[in-house]
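Quick one: structure below, then a few questions.
The complex is shown incomplete by one protein chain, all other protein chains being positioned as in the whole.
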Amino acid sequence: MEDAFIYEADGQTLIIHLPRELDHHNCKRLQYETDHLMAENYISRIIFDFTKTQFMDSSGIGILLNRYKQMGSGGGKTAFYGAGAQVMRVLKIAGIPGLMEPFETKESALLG
Amino acid sequence: MEDAFIYEADGQTLIIHLPRELDHHNCKRLQYETDHLMAENYISRIIFDFTKTQFMDSSGIGILLNRYKQMGSGGGKTAFYGAGAQVMRVLKIAGIPGLMEPFETKESALLG
Amino acid sequence: MGKKETMSIRMDSLSKNEAFARVVTAVFASRLDPTLEELDDIKTAVSEAVTNAVIHGYQNGEGVIELEACAEDNVLTVIVRDAGVGIADVKKAMEPMFTTAEEEERSGLGFSFMEAFMDQVKVFSEPGKGTTVTMKKKIGR
Partner (left out) sequence: MGKKETMSIRMDSLSKNEAFARVVTAVFASRLDPTLEELDDIKTAVSEAVTNAVIHGYQNGEGVIELEACAEDNVLTVIVRDAGVGIADVKKAMEPMFTTAEEEERSGLGFSFMEAFMDQVKVFSEPGKGTTVTMKKKIGR
């Protein structure tokens, strides 16, 4: 029943493939799991993949903002791609595109 | 919002393309419209097309049974095709396949 | 599981709420991880009970229908309640093909369908007070 996240490492970059619905219920695991991954591995960049995400609310924004803070506020350390209409509107209202680099595809996000 | 029925005439045969959901709410119009069509045209055979129908309940069965009675109980005067899993189970519980001839496709139903 | 989860909903007695009620119940029931066939069974049974409340209970007039669903262990319980005209002879009403609304093209199979698609159906009714239908189904045998 629960949506699965999938974590993908590419050097020091962590790609987080977000679930279909990114709300408080589905965020609980993401929070725990990324903290764990970041404690065990040296991660200098996080890329969020919204390709499958059809719904996000402010709980999802909370998760994004905290990862952004953990990465430090330097340029390009967090990025995202694959945001659809609902997700993009939510990201914009929260001012995320000013903090994290938006990309169209995984390839362009990895190139940075 | 409302599902649309489409009536198709082929000689004295009336094909009724049933809606996505065949419940009491959606049956109201079907009842009125077929009575009207059958009063205006000479119809000797009715074929129900369930291809698009994903849900039917006993209200749908009521409609089918009444059309069956209107056609008189002679063989082959009512038939159906395109029934999916939920519809077929409902039809079977109501004993419809013993009254109306089941077919796989529109072509075979028209051939009779 | 083990813990009991409940929801109840009140809605107007309108034919469009037949679809609303079955979708809401199906979405609620999905927490028990049912098969598609089980979901269809549940939807059909709920559709029958709510349709009866609209047509027979409130005789297509105004009224409020209550639907309660409860998930406990692997059992889904659905209760549909109306405060309509009620049923004088429940046993007779539950007979296959029995209907008091012949002119509305009813098949008289509503209760038979509830019994076919759920594991247990209980009807409690008082003429002039209303009707309560309680249905149970074990999910994922």
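Structure notes:
We call the chains A, B and C, going by the order they appear; numbering starts again at 1 in every chain.
Keep in mind that, in the parts below, contacts are C-beta pairs under 8 Å (C-beta built on N, C-alpha and C of every residue); 3 or more make two chains touch, one makes a residue touch a chain.
All values derive from a computational prediction rather than experimental measurement.
In the full complex, chain A touches the hidden chain at residues 21, 23-25, 27-28, 31, 55, 57-59, 61-63, 65-66, 85-86, 89-90, 93-94.
Listed by residue number, the positions of chain C touching the unshown chain are 5-12, 14, 16-17, 20, 23-24, 27-28, 31.
In this text, only the chains that are shown with their structure count from here on.
Separating the centre of chain A from that of chain B, both taken as means of CA atoms, is a distance of 51 Å.
Separation between the centroids of chain B and chain C, computed from CA atoms only, is 25 Å. Counting partner chains per residue, chain B shows two or more touched chains at no residue at all. None of the residues of chain C touches two or more other chains.
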